[in-house]
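Notes for the one structure printed next.
Heads up, one of the protein chains got dropped from this complex, but the rest are sitting where they should.
Presenting chain A:
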Amino acid sequence: MVRKAVLYVLLTLGLGVVVTPFGWAVLSSFKPEQEIRQSPPTFLPERPTLDGYRALLDQMDLFIVFLNSVVVAGVIVAANILFCSMVAYALTKLPFRARNIVFALVMVQMMVPGIVLMIPQFVVVANLGLVNTIFGIVLPYLVMPLGIFLMRQFMAEIPDELVHAARIDGAGEFRIFFRIVMPLCKPALATLGLITFLTAWNNFLWPAVVAQTQDRYTLPVALAIFSNHQTSQYGLLLAGAVVVVAPVLILFLALQRFFIEGIASTGIK
């Protein structure tokens, strides 16, 4: 009983530490500029205002930028769910000779820091004529190695007998993949979806480099314009942060059940 009480106290403290800065950011998005920079800071807005949100709407094309973010994240999530699963299926359910070598190559890619690849990737994208296109922004992220790893670990747990039985019944590989294996992978797919969504949604450097006009900017890229060292508009930035975080939060709450299941069963982290 006492141990449980201690546990709850600790959890509550931990929650406080995690949530307070976030809560302050959300509340501060409703404060006037001067109050945000005030020292000592206020927690609840003393003079609530929508100026930050108004500035956000006035100074950037929020609709286009938000739409770009949604399209970029949507395409990347869909592509990863399909392609990572396909690769994982091949790596676990299709016997071929170089299987382990292929998997090792995938793992090697996870070790290479993305930043090292940025310029070479940009050169490729530029030579393909994809600079300043949404396709150029999503291209390097369509099949992420982490996703392949995640799906492979999960699919390895699915009994091969199911696949064998389906083959004996005359089902083709695509049919087995879509009708039998994929439905069994739902928890892992939810995890994959969430991880790729977060990566794509928060991605900053690559979209900022590939997008060359404002109408191709994603949310984080557009917001960065307003973050200077001397003249940051904190009201606008905090309002923007709320707009960036809200969809992630909603998605997480919706997928929470699957997410926890997926992580627990693949043994990552």
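The rule we apply is simple: a contact is a pair of C-beta atoms (placed from the backbone, for glycine too) under 8 Å apart; a residue touches a chain by one contact, two chains touch by 3 or more; residues count from 1.
The working rule: contacts and distances are computed from a predicted model.
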Name of the absent chain as recorded in UniProt (options "Extracellular solute-binding protein", "NADH-quinone oxidoreductase subunit J", "Glycosyl transferase family 2" or "Cytochrome bc1 complex Rieske iron-sulfur subunit"): "Extracellular solute-binding protein"
Residue among A:Val17, A:Ala98, A:Val116 or A:Ile168 touching the omitted chain: A:Val116
Touching residue (missing chain; options A:Ile64, A:Leu82 or A:Ala208): A:Ala208
Selected from A:Val70, A:Leu198, A:Ile225 or A:Val248 as touching the chain missing from the view: A:Ile225
Touch list for chain A against the chain that is not drawn: 33-34, 37, 39, 59, 115-116, 118-120, 122-123, 125-127, 131-132, 204-205, 208-209, 212-214, 221, 223-231
